[in-house]
Structures are given as C-alpha cells and as structure tokens.
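The structure follows.
With one protein chain removed, the remaining protein chains of the complex are shown where they sit.
What follows is chain A.
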Amino acid sequence: MPSALPDGEPVPADGALPAAALAGSADRPLGFYLHVPYCATRCGYCDFNTYTADELRGAGGASASRETYAATLTEEVRLARTVLGDDPRPVSTVFVGGGTPTLLPAADLGRMLAAVREEFGLAEDAEVTTEANPESVDPAYLAELRAVGFNRVSFGMQSARAHVLRVLDRTHTPGRPERCVAEARAAGFEHVNLDLIYGTPGESDDDWRASLDAAVGAGADHVSAYALIVEEGTRLARRIRRGEVPMTDDDVHADRYLIAEETLSAAGYSWYEVSNWTRSPAGRCRHNELYWTGADWWGAGPGAHSHVGGVRWWNVKHPGGYAQALAEGRSPGAGREVLAEEDRRVERVLLELRLADGCPLHLLAPQGADAARRALADGLLRPEAYADGRAALTLRGRLLADAVVRDLVD
C-alpha cells in the first residue's frame, strides 16, 4: 500500500455507501484486508503506512497502541457490519498485512480474525492469510496462528543473499525464511508464499538465481517476485541520490524478470499475474485475485483501501487519527471515489491484462481494439488467447504491460 492517499470526495461520517454500490452484491465475493501499521524498524526501501512507535495518539487523545490494536480494529469491523447492513455474504478471504502483523501476539491476530468471523461469518473454504517476517515467528507462534484459523502464510524473504538483505535493511539472516516454510508446513499450513525482491542495488544475476533457487528449494507453493521500486521519500531513494548505492537499470530488471520466469517455470511454477507464480491453481492467492477482478473487499486499519460495488475509499493514514475516529463513532474514511462506468472499464483492462488469462477483447473501445491488433502483431499478445477473444500477454508483453495497457485503454 503506497503511503500517499489519492484525492477524493469526503466519506460520510457514518461511512454509508450509496445504495447502488450494494446492488447485486450477492454475485461478488467479499474479502477483508486487515492492516497492522507497526514495524520494529523501518526498512530503507519501504514507503508503506507503518510506524515503529508502540503507541500513537489522535488529536482527541484516543490511542492506537500495539497492545490494544486488535480491539481498535475490531471497531471498524463492526462499522463494516453496520454499513453493509443485511448483506448476507460470508467472507471468502481474509488477508492480514502490514507493517509487520507478526509483531503482534498471534492471539491478537486471532482476535481480529474472530471479529470478522463474528460479524460476517467465514466461508467454509475461506482463505485466511497473514504476512509474516521471518525473524518474528517461531514454530510455537506459527502453530498458534494455525490454531486461531489462519491457513496461509506469506513470508517476506526478499533475498537469499546477506549483502542484498543489508541494502534492504532486512534483519533476518539468509536461510531463516526457508526454515520458516518448513516450520509453517509443520504447523499445518497448506499454502505458503515467499516474497522476493529483485533489482536491489548490488544484486547480481547470480545472487538473484540463488534467491529463486532457495525459494524453490524451500518448497513454497507460491512465489511473488517484485522489482524493487525506489519510492520518493525513502531512505534508499536518498542514498541513491547521494550516489552511495547505484540505481538499478530497467534493462537489468528485465533480465532478472526473465531469470525468474525461467527458473520458476523450470521448477514447475506458472505465472498467473505479472509478479506472481504458483505450483498449482489452488495455490493462487485468492485474496489478491479479488483486487484484480473488481470484487468487493473491506480494508480495515489506518490507510487501508476498500472497494464495494464501484465505490472505493481509503482510511486516514495515521493510527492515532484512525483510533480517534472510531472512538468517536465516526468512519475513519478519509476520502472516496465513486467510479464512473468508464473508470471501471479502464480499471478492468489495467488489472485483468496483468493476469495470465488476460482481459476480454470486448472490453476494448474501437481505438483500443486497433491497438490490440498492433500489439498482437508486435508479439505482445498471445495469438491463441486473442483468437479466443482475450487480450493476454506474452512473456515480452508482461515486461511491457504498462505500455500495452496505455494503448489498449484508448
């Protein structure tokens, strides 16, 4: 979640949604994102909405502290229940992200999950994920997570190389994430993801291969591989500007992406989204798929974004202000946008085109359809999918996905 919030119209104090947003909701899955805005230290590349202080206060004196955070977040889950009214849908996915969720006791994560379960009910096959930092979990913690209802865990591995982890300010030691996978399996987690970052200054092709090999060897059934984005305002951006570390060139990113595709596909993984690979369709992250298919999700926590039926809103960023709003019985929403028909079409194209299945050609306007024909001729779209009425990216197309999107949304 990027730290800067978009501009939008105000959210009503009670968080109420326009009636149209709830129409036809029964046909859409509903997910919950729960944000934990605490970290032990801030990593140099990170611009997420997270804080290293244990306690943050709002203007009215309300406090968002690590100790009581689960209770604070529960307030918003209750608000969600009120806003969604008699929406009968059980929740099909829950994803706890951060920050560092595992900085909280497993029981607190369990309490947050319980709040969702109590207010909405969980679908029988619900996917319940939490992010975890390798250095902040142990077998007992993982067992407890499993016991309170989590069935998927995502570890921030980033790299198998110590020097790369150092540039990223990650504190775990190489080898620890791989052991985490084993411990998670032992604790009974069926689905385990490892997050990797490529293109860190100082990383070589071989470093990157080693990281991929380690992730594959650890037996994760899902791998996310992200090019390092140097966000403005981060410590890493300053270090690059001062020339302390070199900026990684886009061509190097392209090489690394190709290495990832090659290594992962050789190991039996296949991509289903530009940055995500899995060993089996069952291993896909269904929660993330909600984002990519325009489903409904409620994001609870400071700075979290939500989307229900074409209305997108986002909460105030600061945990103190967030707690303050909830303490006063107000929605913590900072702003929202009601998507126009064309916005929703554009979003569908830009999101679905990133998926292996691509987006249906009938979504494209005449100009976009022309652009799709050119992209096909240029080898950016897969001919068999195109013949099937879908715009789906080739390997080269994946690397140029944003350019293709720019042309196809016309």
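A few remarks follow.
Simple rule for what comes next: contacts are C-beta pairs under 8 Å (C-beta built on N, C-alpha and C of every residue); 3 or more make two chains touch, one makes a residue touch a chain; residues count from 1.
The rule is short, and it goes like this: contacts and distances are computed from a predicted model.
According to its UniProt record, the chain left out of view corresponds to "Elongation factor 4" among "Cytochrome c-type biogenesis protein CcsB", "Cysteine desulfurase", "Elongation factor 4" or "sn-glycerol-3-phosphate transport system permease protein UgpE". Checked against the hidden chain, the listed residues A:A71, A:A143, A:I229 or A:A369 yield one contact partner: A:I229. The chain that is not drawn here is touched, among residues A:R117, A:H318, A:R354 or A:R382, by A:R354. Of the candidate positions A:R284, A:R382 or A:R398, contact with the hidden chain is made by A:R398. Among A:V36, A:A187 or A:A304, only A:A304 touches the chain that is left out of the view.
Contact with the chain not shown here comes from a single listed residue; of A:E118, A:D138, A:D213 or A:D250, that residue is A:D250. Mapped onto chain A, the footprint of the missing chain covers residues 1-2, 4, 6, 8, 33, 225-227, 229, 250-251, 253-254, 257, 274-275, 288, 291-292, 297, 299, 303-307, 312, 314, 337, 343, 346-347, 350-351, 354, 378, 380, 398-403, 405-406, 409-410.
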